[in-house]
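A single protein chain has been omitted; all remaining protein chains appear in their positions.
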Amino acid sequence: MDAIILLTLTGLGLAALYFLVASGLSLVFGLADVLNFAHGLFLGVGAYATWWAAGNLPGAGPDGLGFVVAVAFGVAAGTLMAVLVELVLIRPLYSRTIEQVLVTVGLSLAGVALLQATWGADARPFPRPAWTREVTSIFGAQVPNGGLLLIVAAALVLGAILAFLRWTRYGLIIRAGVENREMVTALGIDVRKAFTLVFAIGGAAAALAGALGSVYFGTVSPQQGGSLLIFAFIVVVIGGMGSVVGSAYAAVAVGLLQQFVNYYGTSGLGDICVVALLAVVLLLRPQGIAGKAVTA
Amino acid sequence: MTEVKSPEVSAPPAAVPDELTEQPGRWGRLRPFLPLVALVVALILPYSTLHLPGIFEGALNSPGTLQLLAVCLVFGGLAAGYDLLFGRTGMLSFGHALYFAAGVYGTDILITRAGLPLWQAAPLAIVGGTILAGLLGAVALRTVGIAFAMVTLAFAQVGAILVARDFGGLTGGEEGLPLDVAGLPDGLVGVTNTVNLYWLALAYLVVVVFVVHRVSGSPTGRVLAGLRDDERRIGVLGLDPYRFKLVAFTLAGGLAAAGGAVYCLIVGGASPHITSSELTLSLLVMVVLGGPGTRWGPVLGGILYMYLDHRLVSFGTSDAVNALPAFLSRPLSQPLFVLGTVFILAVYFFPGGLASLAPRLALLRDSLRPGSRQRG
């Protein structure tokens, strides 16, 4: 019983990480048709910026309020990076889908190499508050606090994004644009401004995933984003491109499946089950759990 | 008054094929023979003791240089095979590394673990890789566009996991699996025989180029080009896009597996990094840098990319770069930073890749030449 609770909660922690990365990917793809391979880079930038801030930024530190400041700095850096990528690299190639993918591929290669050049290829210990290294006893299971922090953060981000989409004018534009972008412009709305916005949201969420994921793992390395990105892609496709709620469901399904099968089966088998799940979903329901058909 | 709106064709960015662009003057007459010249150079190269300081570390026929060249040639062929999917059919696969890895690990495991001789192991691995491509392609091609890219990426990820987790103790996990040379013919073993590996790589490249050219010149190739340009029209003609795409996917997979078998011999084993998605991304970079859908672009792109990937490391640690301030020298010592940046610039400024440079340069030269035609 303890094991099941523990696996459920660590699985949800993993799901939280996937969701933070996938939600932005999904919105960016759903609205702007951009398959963003550089999304993992936003995560890396967030993680390293937090790491740097904790050691160097006045007022920031590895503990207490200082830690909050460091994470905020990391998120701001990731957001800025995402906005710059959209404005400088993606926008000039508007509606040329393949070229946009190519540019993000190049950016992901070059960006990770740059992180590596600056801070080295090896994982570095990540400064984190002492309480995140401890465990909390929940129904007898010893659950790492870092995982719980991820779950709480992801739930808050999910709520915030949904509220934004539901209650604001730009949220309305994004929801409509995911459905039919052309029709939004035919109502006199410059939909490209919303592109920048979804990149910013995605960049912020990914950077938060980078910072809190590093807290959970205790280290930061340049390749962190890349390996997470593949599973985030899978989550996006299963959940349905453009659907934040779909991403949340899919993230939970993928995280739990992976955790349980890896524990009760062989290590690595869970990852393979996730890919099998993807294949099944795509064959039975090409548009994912929710969201528009992935034919672009 | 005439206003032109969005004249660009949609993706993928295929350049004008060489054979359609007019090549005026001496250059034009020479041009058809250039591949032949390149082949002759490649053939006499191992007999040359020439030193090219800065370009290669040793003499041209030194084992180190020959091995580097062999790797470059294999990737030239690999990129040409991948272009059959991307440049010529318009399929954006992110999982091509899987079939390459199937060839590498298949050959390695059959020789090292199963003790088969090379002449059995390599064909088995290639057939296995081809069948794998056929099976996975049959599933993946149920989807199109971006979803197809995702599915192929995910399948390749399974391959990477299988290799890294070392199920059944076959792959050697993170350590990789050195090739057991006992199963190899004597002519392929030892530093002195590196030249034979070079021949093998050259033969592989020639075969791939031949196959790709034959396919793209055939009626099937024209259907594939039609699929790239507008899939609906092929459907209207009563042809089944799925079957043609599956043929291209399987063939490209088989060619990649064959490249894997050759690569396994050249580097003497298998290591897990060849299963990574980064390798597929590199293939994409090679093709786009060279010129997707062109005759020689992908080959050139593949050779050049691998060469730079190897040589930029030593370039990055050279005195000239080390003398630069740290914020410049550190990124420059990362081959992928340089290649990734070049790639982004190429997407913007040279959408046709290297293959589009020659016609452009010819145009430039013509316009600069005094007294040239100044019409229009």
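Note that the chains take the letters A and B in the order they are written out, and that residue 1 is the start of every chain.
As a working rule, contacts are C-beta pairs under 8 Å (C-beta built on N, C-alpha and C of every residue); 3 or more make two chains touch, one makes a residue touch a chain.
The rule is short, and it goes like this: contacts and distances are computed from a predicted model.
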Protein name, per the UniProt record, of whichever chain is missing from view ("NADH-quinone oxidoreductase subunit D", "SpoVR family protein", "ABC transporter ATP-binding protein" or "SusD family protein"): "ABC transporter ATP-binding protein"
Contact set of chain A toward the excluded chain (per top definition): 95-96, 169, 172-173, 175-176, 179-180, 182-191
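Note that only the chains that are shown with their structure count from here on.
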Geometric centre distance via CA averages, chain B-chain A, whole Å: 31
Chain A to chain B touching residues, read off their complex: 29, 33, 35, 37, 89, 92-93, 96-99, 101-103, 105-114, 116-118, 226, 230, 233-234, 236-237, 241, 266-268, 271-272, 275, 278-279, 282-283, 286, 294-296
Touching residues (chain side chain B, partner chain A) in the complex: 8, 10-13, 92, 139, 142-147, 149-151, 153-155, 157-158, 161-162, 164-165, 167, 277-278, 281-282, 284-285, 288, 330-331, 333-337, 339-341, 343-344, 347-348, 351
